[in-house]
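Of the protein chains in this complex, all but one are displayed in their positions.
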Amino acid sequence: MATLNPPIRSASSRPPSLTASARLRRLARSYTLRVFAQAVVTVWAVITFTFFLIRLMPGNPVDVYIDFLMNQQNITYEEARARAASQFKFDPDANIFVQYGEYMGRLIQLDLGESITSTGTRVIEQIARFLPWTVFSVGLGLFISFILGVTIGTIMAYLRNSWLDNLFSLLASILGAVPNYIWGLLILIVFGVQLQWFQVGALRGTYNSSLTPGFNLTFLLSVLTHAALPVLVYVLGSIGRWMLNMRNSTIGTLGEDYVSVARARGLPPSRILLAYVGRNAALPMFTLLAIDIGFIIGGSVIIEELFVYKGIGSFLFWSISQRDYTSMQGVFLVITISVVFSNVLADLLYSQLDPRVRVGGGEK
Amino acid sequence: MVSQAAPTHERIIQTAPPRLMEGLLRPLRVFWRALRQNPVGLVGFSGLLCYALLITVGPLLVPFDNIVRLDQIAAPPGSRQVLLTRAEDAARYTTLESLAGRTVGYVRETGGEAFLRDYLRANPDAFQTEDTRWRSGRGVPDAMQALADGEIDALVVFSESVKRFIPHDPATPFTNLVVSNPALGAPHLLGTDTQGRDIFSHIVNGGSALIYTALLAGFFSSLIAVTLGSLAALIGGVVDNVLTSIANFVLTIPGFPLLVVLASLITLNNMVLLAALIGALSWPVLMRAVRSQVLSLRERDYVEAAVALNLGLPHIILREILPNMMSFVAINFIFAVTSAMYQQVGLIFLGMAPINDYTWGVMLYFGRTRGTLFSADSALMVLAPVLAIAFFQVSMVLFARAVEEMFDPRLRTAK
Partner (left out) sequence: MSESVLRIDDLSIVYRTARGLVRATSHVSFSLAKGETIALIGESGSGKTTLSLALIRMLPAAAQITSGAIHYTRNGQTRNVLSLSPGDMRAFRWKECAMVFQGAQNAFNPVLRIRQQFADTAAAHGIKDPEVVKARTLELLRLVRLDPQRVYDAYPHEMSGGMKQRALLALGVLLDPQVVILDEPTTALDILTQRAIIDVLNEMQKRLNFSIIFISHDLALAAEMADRVATMYAGEIVELAPVAEMFYRPHHPYTLGLLRSVPKLDQRRDDLVSIPGDPPNLIDPPSGCKFHPRCQFATDHCHQEAPPLVEYTPGHFAACWHTDKVAAARSGFIDLKEVKKDDRS
């Protein structure tokens, strides 16, 4: 029914200037590049840091291991040293910086050395075995808590200062305050052991070991049920932060002029909610996402150990308790790299949603 | 904004110090009045008061119970260590002493091990033990099978968990016998642990080390953050760039795994070292906030004047800037303490931090390693410290949120 007045003058038929959009695209690329460069520098710094930490620490693991070999296998210092050198993959007589160079060279070829305790196993293979489970459970937990928390936070903002909002604020504070492994312990004790809603023992591991991995329903179901507890705990541990932050961010956005103007323009409420309020309010969440990823992956060491979930976190703990320093070093690097590149991912996602960052750069 | 003339030299130097009592009491009164109107904050504040009392006065009232009482092993009220025998032997084996020379089995990580170890220490050569290799969970039925097959003569387990495995068949071949004192439970508020020690006394005494360490870590973290943040903002230039990069770097490396790795390389045998380590890894968030806060404070007249008068960095930070961000730093300090608690208890839970003090964390650690966590009877041994830690964290955060609301007029009017 509604019509527009015919244009007063006919629209110009000049094609949109390519230079402008090309320039934009180039800037976008350079932003991506900068984010990646930063990430690579961070990873390099962590590698260097751990290398020197492990080598220069008083009673460093190499010496400890040499001692251990001498005592255990009754061999001479030289023999033990040679053995250690081959396992740690370094030339003990070389200058530490030469060692460092060689170490970096091998790292670039993804060679993280051999496991000390299970000789013959390459650390990188171990990592490839355990990492996917952590990526899967942490990723799923983060995804669920992000979506749920942001949705509830938005609702809280729309109903701000109602009893529902107050209740959820309190709940969110409590959820966020209690450490996630404490939630894990509570769930195990209350629902697993006391109420026996689930069989604690049966949920250990990453899937039912009697099944052969494959792309079938029973296996996938088994994978999901085994991941359920860690995922639940990751969700409980971080959903409170999403709720509160999204609530405050949405309340701030609801007060923005462009939201009032959008209403004055007669836009439908759904469009205002999604494209005007939601999208702007969610932007700061992506910076938080980066911090949360690191936090959850860090916490997975405890959570995986608690639920006997065989991911990279429990592998890190295992290698430390076995004094398997090569594995430990490798796993720590991989965890750091995962966190750093998750950060990159969050950054790029952010830049996709906020045109100001893409072009302006600068502030993170 | 009306642009004011910059304050003169005199005005800065000559701000007469308010009388001490008045200066101390007034903020307290204001604080209390604001807190009274904030029920959530009041709950948090009362919680913190309780914890303060608990760690200061508590140990004086309830001393740590470290007396192993074999006959009082109760775990929580109602649960007892029991001796399981074949039905036909029920009349023969009525006490542990009657088992002299027999083979007694136990299931690892159900508390049976500790029980028997302590018993045997007191009564050497009482009987043989056999480590039945079987662990908790699936281990108990296997152990019972061994008992039925006659491989062992008796089995020591928790009563409640055993009831779960005894078939309801009237022809059950087993009988069980309570070997720990069945009358126990009542005098112990939270029951006793696997060695017959009072859990409540452990809760009362197990908090101070954790809380002091967390406070110390929070203090280190805030100190580093405020110092570096103010320096970065006030000096600017290269210093700012370097400090910000370091903060970003520390922020990206996953703190907890690094702590775990460090704990494996350094012997973390004292509280201050642990607090310093945690503090050294957790300052960047606050540092970045302080930096931007100082950058904006810097624009204000009095700070600009102080900078112009070249009053020296420490003076500017301590006298001009810090008072203006006290509330802000206080809130972040509280959050730093909760995060230090998280990391510290996490480390202890994994067994990577000192367990000289029998803290709530250590109780969790034993819960995990001795398997009491997985036994319905002994749940309180873990549940009690779990709740103690959870309520501490909740009180801290509720209090912090209340303080946040008190100082942030934006949040207050949103109320």
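Letters A and B mark the chains as written, and numbering starts fresh at 1 in each.
Everything below uses one rule, namely that contacts are C-beta pairs under 8 Å (C-beta built on N, C-alpha and C of every residue); 3 or more make two chains touch, one makes a residue touch a chain.
Predicted model only: the values in this text are computed from it and were never measured.
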Left-out chain, listing which of the shown chains it touches: A
Sole residue of A:195, A:275 or A:349 that reaches the chain not shown, by the stated touch rule: A:275
Contacting the left-out chain in the complete assembly, out of A:33, A:202 or A:261: A:261
In subunit A, positions touching the absent partner: 1-5, 7-12, 14, 16-17, 20-21, 256-258, 260-268, 271, 275-276, 279-280, 283, 353-356, 359-360
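To be clear about the criterion, only the chains that are shown with their structure count from here on.
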Between subunit B and subunit A, distance of the C-alpha-averaged centres to the nearest whole Å: 25
Complex interface listing, subunit A residues touching subunit B: 38, 42, 45-46, 50, 53-54, 57, 60-61, 160-161, 170, 173-174, 176-179, 181-182, 185-186, 188-189, 192-194, 200-201, 251, 291, 294-295, 297-299, 301-302, 305-306, 313, 316-317, 320-321, 323, 328, 332, 335-336, 339-340, 343
In the complex, subunit B residues that touch subunit A: 40, 137-138, 248-249, 251-258, 260-262, 264-266, 285, 338, 341-342, 345-346, 349-352, 364, 367-368, 373-376, 379, 382-383, 386, 389-390, 393-394, 396-398, 401, 414-415
